[in-house]
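With one protein chain held back, the other chains of the complex are shown just where they sit.
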Amino acid sequence: MARPVDSGLLAMFRSPEALLGAVDRMRELGLTALEGFTPYPVTGLPERLGARTRLPVWTFIGGCIGGAAIFGLQVYSVLLNYPINVGGRPLFSWPAFLVPTFECVVLGAALVAFFGMLIGNQLPRLHHPVFDAESFTLATGDRFYLLVGGTDSHLGIAELRKEFAELGAETIEEVRA
Amino acid sequence: MASDPPRDPPVLSPGATPRSIPAAISAIPLGPKLPRRFWWGFGFFFALTLVFLFSVTWVLVEGIGTLGLDIPAAWAFPIINTVWWIGIGHAGTLISAVLLLLRQRWRNSINRFAEAMTLLAASLAAFHPILHLGRPQYFYWLLPLPVTHMPWPQWRSPLVWDFFAIGTYLIVSLLFWYMGLIPDLAVLRDRAKRRGAQVAYGLLALGWRGSAHHWHRFETAYFLIAALATPLVVSVHSVIALDFTSAIIPGYHSTIFPPYFVAGALYSGFAMVVTIAVPLRAFFGLEAFITLRHIDNAARVMLGAGGVVAFGYVSEAYFAWYSGDEYERYMIWNRAFGDYGWLFWTMLACNVGALQLLWFRSVRRSQWTMFALAMVINIGMWIERYVIVVTSLTRDFLPSAWNTLAPTWTDFGLLAGSLGLFFALMFLFVRLLPALSISEVEELQHELKEAG
Partner (left out) sequence: MSVTGSARGTLRGRLETAAPARFWQVLEEVSAEGGFSHRFSAEFPEIAERLSGAVDRRTTLKLMGAALLSAGLAGCKPSKGIAPYVDQPEFTVPGKPRFYATSLVLDGYAIGVLGETHEGRPTKLEGNPAHPGSLGGTDAIVQTAVYTLYSADRSRYVRRGGQPATWGAFQAEMAELRDTYVSRGGAGLGVLIGAETSPTLARQLDALQAEMPALAVYRHSATTPRNPAVVPVYRFDRADVIVSLDADFLAEGPGRLAHARQFSDSRRVRREAAKMSRLYALEGVPSLTGVAADVRRKIRPGALDEAVSEIAAALESGAPAGDKFIAWLVADLGAAASRAVFVPPLDASLYVEATALALNQRFGAVGDRVIYIASPEIAGAPLETLVTDAESGRLEQLVILGPDVLHTAPGDLDITGALQRLARVYHHGLHVDRTARLAHWHVPAAHDLESWSDGRAYEGSASILQPLIAPLYGGVTKHQVLAALAGDFTSSAQELVRGTWPSLNDEAWFEALKSGLIEGSAAAATAPPAATSVAPATAVDGATDAVDVVLRPDPYFSDGTHAANLFLAELPRPLTKIVWGNTAEMSPDTAARLGVAQDDVVELSANGRTVVLPVFIHPGMPEGVIAVALGFGREIEGSAPIGVNAFVLARRDGGGVLSEVTVQKLDAKEHVVTTQHHHSMEGRDIVRELPLAAFPPERNEPAQPTLYPEYENPEEAWGMSIDLNACIGCMACVAACQVENNSPVVGREEVARGHEMHWLRVDRYYAGDGDDQRTLFQPVPCMQCEDAPCEVVCPVNATVHTADGINAQVYNRCVGTRYCSQNCPYKVRRFNFFAYQDFAEDNPLSLLMNPDVSVRERGVMEKCTYCVQRTRAAQIEANITDSPITDGSVMTACQQACPSRAITFGNLKDRSSAVAREKGEPHAYALLEELNTKPRTTYLARIRNAPDSEEDDGE
């Protein structure tokens, strides 16, 4: 997506359906700087907002690195750094080495997935303009917000408010960065 | 289970509305007072925690000889506890990860405390083997650290595998659990009245604001970790099983162990879920979210897993006979009729006998019966580990080395104490964090509404 939208006009709806409807309407109006806030993931919303992520790729890479590193370390330690006869077993006992390797694949991948999510979402970010809006809260399970970035809007604030009102927004207020 | 037979109780009671869900769930951490019995319970388990601390200190000061250990049976209670706890530690991740991937709706309201249970159980499981080292202060020598006094870990040793498996499992479970918590922490942040709570939850919530883009990445990551945790959870108990399988002692050296241990893990894990779920819903009025349906489903999983475990017992005996190996045959005979025979029969009664009651819906749907059954199965599974770990060792290859084992008070102190610690921490978790996943229950409620 483009720059994250963190200022503009914030409308609150009572149902995810209303929110989705509002998003569609805004897109018809050609507005792209949109951001929704919901208490739980609303199916279809990210697609409409054009959200995309490369997290799976990074996770895969993380797993590969984790596995390769530990396997390499094992091979290095038993073949090059300190070869010694342990129980008459082969120095390169690769089947035994697979277990730590697998674990480290998972570990690497999981770490990347988690921190990748945080980084991608630019979290932690303890304060955000939207928190200043009176109407904004995640406290109840039935409030769905749409934030329209005022910047690239060819509509005036007034038209936008009207639109929102028609779409059934309960509260409409401005969010300033 | 998309279309449930009408007779099945719902996964979410119809009464639950979008507004009632966060209110009810966050009432526990944010509510001013908790029922007196909560504190009675906590006090009891805290006392046991002190027993735990005392036993641990005693072992560290006096030496590992204070535990009931000898040659040949140089492993006993601590290892049994480890295997038992790690088994219990499996249900959480399974419910969260596997059922998530399988899109089982009923998971949503029980996964959170199941994950907490996993974390605590896995930590206890990780602690015991370290405590029962001869020189616990050097446990980190199992890590590939650039240290001068020893070249490397011995990668062929199952104990090194354990170290990696349990370590990874702990970290991944923690990430998974905390990640799931973030949106709910935001809810608590926004609902909290007291400043302290607002700041605390606010910091933990990392500034979550429910942005659609965030939710998108969040779900992606959540599914990715779930997908990773699924093979992981299977690998962990398989690796534990390899401690035994790759040893040559009759009774240890059995290739069936990995799958049969995983099944055992599921079995005891879900037993522990029931053990916790029943009081939780009863005491905190969460019947709306944790319904009899959950208990029922847990019971069905136990029935399946328990069946596999029973099959494990049978095949162990069968292959001992079929192998024609005199040591294997003697081992099985000794299990059933040797010094510890009574334990073997108790184990069968608990794990296979009691299990049969679960065929009856009426049993599965009566929560306190299930609670009692779960208790019995928890005990039975502990005994199973005792039978495997100790009985095999006391009678191995050379009769001259045979000996019996006498547990000491320290052993029982550790066992009871670790239970105390576990439940005390569970109480704290329930008190401080949302025991159910708010956002996921809301989502569930919404989906159900759409499904009509």
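Each chain gets a letter, A and B, in the order it is written, and its residues are counted from 1.
One rule holds in what follows: a contact is a pair of C-beta atoms (placed from the backbone, for glycine too) under 8 Å apart; a residue touches a chain by one contact, two chains touch by 3 or more.
A quick note: this is a predicted structure, and the numbers were derived from the prediction, not measured.
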item: Candidates B:Pro29, B:Gly89 or B:Pro153 - the one touching the absent chain; value: B:Pro153
item: Absent-chain contact - pick from B:Phe139, B:Tyr178, B:Phe223 or B:Phe283; value: B:Phe139
item: From B:Ala23, B:Ile171, B:Ala247 or B:Ala282, residue that would touch the chain that is not displayed; value: B:Ala247
item: Residues from chain A at the interface with the omitted partner, ascending; value: 84-90
item: Where the missing chain touches chain B, by residue; value: 62-65, 69-75, 129, 133-136, 138-139, 141-142, 149-154, 156-160, 163, 243, 246-249, 252, 326-327, 330, 393, 396-404, 406
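Keep this in mind: only the chains that are shown with their structure count from here on.
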item: Separation of chain A from chain B, taking each centre as the mean of its C-alpha atoms, in whole Å; value: 30
item: Interface residues, chain A side, partner chain B - complex; value: 1, 4, 16, 35-42, 45-46, 49, 51, 53, 55-56, 59, 63, 70, 73-74, 77-78, 81-82, 84, 86-87, 89, 93, 96-97, 99-100, 102-104, 106-107, 109-111, 113-114, 116-118, 120-121, 123-128, 130-131, 137-142
item: Touch list for chain B against partner chain A, complex; value: 18-19, 21-22, 144, 151-152, 154-156, 160-161, 164-165, 167-168, 171-172, 175-176, 179, 183, 186-187, 189-191, 202-203, 206-221, 224-225, 228-229, 231-232, 235, 239, 242, 438-440, 442-443, 445-446
